[in-house]
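What follows is part of the complex, with its chains left where they were.
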Amino acid sequence: MSSEPSLSVDLGVLKLRNPIIIASGVLGVSIGLMKRAEEAGAAAITSKTTTLEPRKGHENPVVYELEYGLLNSMGLPNPGAEEMGKILEEAKRIINVPIIASFGASTPEEALKIAEHLKHADALELNASCPHVKGLGADLMSDPKAIHDIISEVKASGYKIFLKLSAHGDYLYIARKAYDAGVDGFTAINTLKAMAIDINAKKPVLGGKVGGLSGKAIHPIAVRIVYELRREFPDVPIIGTGGVETWQDAVELLLAGAKAIGIGTVLKKGFHAIGQLLDGIKEYLAMNGYRDINEITGLAHK
Amino acid sequence: MISLPYRVATVEEVRNLTRDIKMYTLSINETFNSDPGQYVMVWVPGVGEIPISLSLVDGETFCLVIARKGKVTSYIHENIKEGDKLYLRGPYGNGFKLQGGKALIVGGGYGVAPLLFLARELARRYVRSDVVLGFRSKEHAILISEFEEYADRLVVSTDDGSLGVRGTAVDVARQLVDRNIYATLYTCGKEQMMYKLVELALNRGIKTQASLERLIKCGIGICGSCVLEPLGLRVCRDGPVFDGETLLKTVDFGRFWHDSTGKPIPIEEVK
C-alpha cells in the first residue's frame, strides 16, 4: 500500500532503474564523471558523440551562459571511434548502468566501422546533428536517406540503435524514415543553432560563432517534438531531452510521451540535481496516486 | 541578454617580469570577489579564451601574470597595452582553503603568481608562512620582492644557481619540511614538482593543497575536458586547487593530461 512508486522504465532494448539518462556530451569522455553520475542516481549514460576520426572541437570560448540556458560550440571534440571503444570497454567494467554510445557518421560504411569499435556499449545513438561531410557542412538532419540507410544497416548487424533528432529540418519525416529502418527509439532533442554577440567586444562570442542552445529556453520546443513523436509512433520509446532543470520539466516530458528523460545543462548545478529530479518525480507520482512511472507516459494525449 | 557574462576589464599597467612573463594590472567597474587560487577565463575577442589565475585582487583592481605560451598568450603579450580591454568571465573554481598553523608555500615559474595572492591572504589572517620560489635561472625569477612582504622566510632557488640557492624548489622544500613546523603546504607550478612535494609533505604528516592546470574549455564543469581520472574530478570546477591526498588517488596527477580530443597523453608531452 504505502510502498514507493516504481521508477523503473522499460526502454524497449534497455531496462532502466529510473528515467534519468545523462545526455551525450556533458561528461566529455570521462569514465570518472560517468561514475559520479551513476552514483548520483543516473539510470543510464550517453557517452560523448564519437566520430570515426578524432576531432579537437572548436577554439575557446566554447560556452556562453545565459540566464535561461547555455550556448555551446564544443564542436564535437572526441578521440575518435577506436580510442572511444577502449574507453567504453573500460567503462563497462566500472559502470553498472547501461551506456548508450553516441556517434556521428555520414554513410552506413562509416557507421558500421564506428559501431564495431563501440560494441561494448549497451546501445548506440546516432546523433543526426553531427556535421555531415557529404552535405558540405550541413548536418545529417538534412539527409533523411542517409539516416535511414545508416540505421537499417547498423540494425542489420545486430546493434541496438536510437536516433537523436534535432528541432531543425523535417524531424518528423526523418523519424518516419528511421521507423521504417527499424530504429529502437528516439532521443529528442539536441540543441538549437543559436548565437551570442558581446555588445562591448562587438564580436560573436563563441569560437565556432554559431553554437547550440540548450537548457530551459528549449524546453517548450522539446515538449512539442516529444508530443508529436509520441502521437505518430506510440510504440517507439522516446528519451525526452531538452531543458529539464526541475522535476516539473521532467514530468512534462513524460506526460508528452517520453519514457525516459535526458539531462545535460542542468548538471551545471552539480550531480545532486539528479537526486532532486528523482525525488520530485517520485513525490509527484505518489501525490497523484500513481504506483508506476509508466502510468504517466504520454498521458497528455488522453 | 541581460546577463552579460563577460566583464570588461581595462588594462591599467603592463609590467615585464621576465622576457616571457608579463604582469597586467586591470581595473573593473565592480567589486571583484574571489579567493586565492581561483581563476578567470580571459577572452580576447577574435583570438581566443584562456584560464588565468588571479594573482592579487584589491576591490576593483586585480593582477594577472601571463606567461607567453602559445597563440592567445603571445597575442596578449604583443598587442594588449595600457588602456586596452580584456573580457573576463569568472572567477571560477575552488581556490586554496586557508588553514591555521604555519604554512609552507612552494611555487615554481609563473605558478608563483596565485601563491602571492594566497600569501597575502594568509598574512592578513595572521597565519605565518615560509615561501620557496623556484626558477630556472635569474632571468626567469619573478615577484620576489612582492613575496618578501608576506613571508616569514623567503628562499629562492634556481636550477643554475644564478639567483638564490642552486637546485630545485623541491630540494629546498625537502630541507624545510624536516624542521617539522608546517601545518600545510600550498603549491603551484609544474605538476611533476607538485607531485614530489605532495608525496614529501604527506609522508611527514603535512596537509597539502596544489593548484593544477588542465585543458579548460567550458570553465563551468559541463564539458568534461579538464578531468582527472579515474575520479572524474574537474579541474575547472572541483579544482583547480585540490588536496594532495585526493590527487594521489588519481592516475592523472603528475602523469596524464587529456588533449583537446579527450585522449590521455603523458604530461611531459604537454608543454
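The chains carry the letters A and B, assigned in the order they are written, with residues numbered from 1 in each.
Following the convention adopted for this analysis, contacts are C-beta pairs under 8 Å (C-beta built on N, C-alpha and C of every residue); 3 or more make two chains touch, one makes a residue touch a chain.
If you're wondering where the values come from, they're calculated on a predicted model, not measured in any experiment.
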| item | value |
| --- | --- |
| Stoichiometry of the full complex in this file, given that only one copy per chain type appears | A x2, B x2 |
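Just so it is clear, only the chains that are shown with their structure count from here on.
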| item | value |
| --- | --- |
| Euclidean distance of C-alpha centroids - subunit A vs subunit B, Å | 36 |
| Complex interface listing, subunit A residues touching subunit B | 25-36, 48, 54-57, 59-67, 70, 72, 74, 77-80, 83, 94, 196, 198-203, 205, 207, 264-265, 267-268, 270 |
| Contacting residues of subunit B [partner subunit A, same complex] | 1-6, 8, 41, 43, 45-46, 48-50, 85, 87, 89, 216-225, 227-234, 258-263 |
